[in-house]
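Only one protein chain is missing; all other protein chains are in place.
On to chain A.
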Amino acid sequence: MNLADGVQLVSLIVLAAMMLAAALGVVLLDNIVYSAFLLGLVFISISGLYILLNAGFVAAAQILIYVGAVNVLILFGIMLVNKRQDFAPVQKAWLGKAATGAVCAGLFGLLATMIVATPWGLSDAPIAGDEALVTIGLHFFSDFLLPFELASVLLLMALIGAIVIARREFLPEEATTEDGPITALTLPERPRELTGAISRE
C-alpha cells in the first residue's frame, strides 16, 4: 500500500464515520433544528465520498443542490412550522420502534451478506476522471435526451405545484361601496373551507 492508497483509506474511514454518525443524529435527536444541520453534514460527507469515487462534477452538484437548496429549504420549512409542542404519547410506542429497528437490522444483514457474497465483475477500463463531465454532457444530449427533457418539465411542474399547494388561501374582507362590490384588484376566488376545521378546537 503506497501513500495515496493510505490517504484514500483514511479519508474513507473518516467520511464514513462522519456520515453514519450524522445520519443517526438526524433520525434520533429530539430537536428538529439539530437534525436539519446534521442532514447538511450528511450531504457534505457524501460529497466527499463522491470525490473518492472519481466524480468531481457530481460532488459539486451534490454540494450545490443538496446543501445549498434542499437543506436550506428544509430549514425554512422548520422555521415556518416551528411550533414547540410535545406530541401526545402513543401507547406501546416502544414496540413499534423495536420492531422497526429489528426489521432494519435484518435488512442490513441481508444486504451486507449479499454484498460480500456476490462476485462483482469489476471492470478494467480506464477511469474517466475529469473527462466524466464531457461524457455526462454527451449522454444528456444523445441517449438520455428524453429523460433530460422530461426532467425539465417535471421541475417546472414541481415549481408551480409547490406554489399552488403552499399558497396562503387568505383574502381580505370583500370591500363594498354603494355601486356594489369592488372587483378591481381582487382575485376571482374565495377562500375555501378548512377541511380540518371540525377537529380544530
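One rule holds for everything that comes next: contacts are C-beta pairs under 8 Å (C-beta built on N, C-alpha and C of every residue); 3 or more make two chains touch, one makes a residue touch a chain; residues count from 1.
Note that in this section contacts and distances are computed from a predicted model.
For the omitted chain of this complex, the UniProt record lists the protein as "NAD(P)H-quinone oxidoreductase subunit 4L", which is one of "NADH dehydrogenase", "NAD(P)H-quinone oxidoreductase subunit 4L", "Hydrogenase expression/formation protein HypD" or "Recombination protein RecR". Counting over the whole complex, chain A has residues 8, 12, 16, 19-20, 23-24, 26-27, 32, 35-36, 39, 42-43, 46, 49-50, 52-55, 57-58, 61-62, 65-66, 69-70, 73-74, 76-78, 80-81, 83, 85, 87-88, 90, 96-97, 100-101, 103-105, 107-108, 111-112, 115-116, 120-123, 125-128, 132, 135-136, 139-140, 144, 147, 151, 154-155, 157-159, 161-163, 165-166, 168, 194-196, 199-200 touching the chain that is not drawn.
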